[in-house]
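Omission of a single protein chain aside, the complex is shown with its protein chains in their original locations.
The block that comes next holds chain A.
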Amino acid sequence: MKQLSRKVTSNAHGQDSSYFLGWEEYEKNPYDEIKNPNGIIQMGLAENQLCFDLIETWLAKNPDAAGLKKDGQSIFKELALFQDYHGLPEFKKALAEFMEEIRGNRVTFDPSKIVLAAGSTSANETLMFCLAEPGDAFLLPTPYYPGFDRDLKWRTGAEIVPIHCSSSNGFQITESALQQAYQQAQKLDLKVKGVLVTNPSNPLGTMLTRRELNLLVDFITSKNIHLISDEIYSGTVFGFEQFVSVMDVLKDKNLENSEVSKRVHIVYSLSKDLGLPGFRVGAIYSNDEMVVSAATKMSSFGLVSSQTQYLLSALLSDKKFTSTYLDENQKRLKIRQKKLVSGLEAAGITCLKSNAGLFCWVDMRHLLDTNTFEAELELWKKIVYDVKLNISPGSSCHCTEPGWFRVCFANMSEDTLDLAMKRLKEYVESTDSRRVISKSSHDRIKSLRKRTVSNWVFRVSWTDRVPDER
């Protein structure tokens, strides 16, 4: 054994989970319309490729931004030498305004409270370094983004304690679930330093409700702990309702300049909303000066390059562009999501009703042989190897109920999505006929409709667990 650190030799990065394993399989045999039409279609990647044309058009019209010019004059030298970790003031201002615009300009963001980071991965980890000692815990509602095990725990030594959410109420956070997670942490002898939520949620594709946000703010107030709200999907909200940020709730509760507000931190990034994960632009927004100052110093470990900042400050300062972009992006996401939902339904599969994100949380419980995670893994393997779709099993997101999968829809063309749905439908029909449940997907959908829409006996039969006797 080489003399390597324990970090390197241990599994704590969590990248062995099936979430990543699916990717490896995909890398070996990626689908291509022409070169590899039988390859695996990547549906495990939450990328937003629907609006590149808008950005490209803008770039063509504004050659200065990418050309590192200002009013036709080169500013190459300034940018090449720029390394102030406070970032370009005009970029932070533009970013703050963009965040305000996404929140309907109901709340304001102070650029001096923004810390730039190389993506939200880095932003989240930096916050962990600022808020938790090794061995301290953060509570996360399940299911959650598999990467958090790496981002939050690996290098910082912090721990994640799950807040168990269930399908019975659409995976919403409840007070009792929060309390139970808190008690669980105490039982494990972990000091709870805060709660981290992604809003809108990855992998659920739903926004937190006001009730949940209120609950969270009350909870962190009473327990005197932090709240990190990861809002990197805030620009993808395509439903009828507008996005509600934790900032809205603080404002409604008149807590804007309170002690509590100092314990609320927001993480943002342009990877999802603008579809620029390669640009590595993330940010922390915090009301706590100490956190801002320390995180700014830490950002030396992963800064956003100056030409990226320059380019994006020009892009985001163009209010006409941002408003068109946000509108159009939401429209296209909505259309695409509907396509996925109806495609799934044709295969007799439903999903959690969603209103945001680049993915759906899909219910395949009826396709499991048994109600276990082993069965989920079996089904997942079939879907990756046989159906040749890389989707993410719920267990990788720490979901407590077997049979749920995250399926992404914004990283491929419409044709590819159609093909993916076709493959899935064929698969389900083949298993259906094997199980002699129903002869055609048409029947299955009918029975499904009956069950979800009007089969009251089915709903009533869902009896709760009765406590044991003494």
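Everything that follows uses one rule, which is that a contact is a pair of C-beta atoms (placed from the backbone, for glycine too) under 8 Å apart; a residue touches a chain by one contact, two chains touch by 3 or more; residues count from 1.
FYI, contacts and distances are computed from a predicted model.
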Given the options "ETO1-like protein 1", "Exosome complex exonuclease RRP44", "Cytoplasmic tRNA 2-thiolation protein 1" or "Ubiquitin-conjugating enzyme E2 W", which would UniProt use as the protein name of the unshown chain?
"ETO1-like protein 1"
Among the options A:Thr174, A:Ser286 or A:Ser306, which residue touches the chain absent from this view?
A:Thr174
Missing-chain contact, candidates A:Gln184, A:Thr221 or A:Ser258, resolves to A:Gln184
Quick one: which of A:Ala60, A:Leu81 or A:Val460 touches the chain that's been left out?
A:Val460
Looking beyond the chains shown, say which of A:Thr400, A:Thr416 or A:Thr431 touches the absent one.
A:Thr400
Chain A residues touching the chain left out here are 162, 164, 168-169, 172, 174-175, 177, 180, 183-184, 187, 211, 371-372, 400, 454-457, 459-461, 463, 465, 467-470
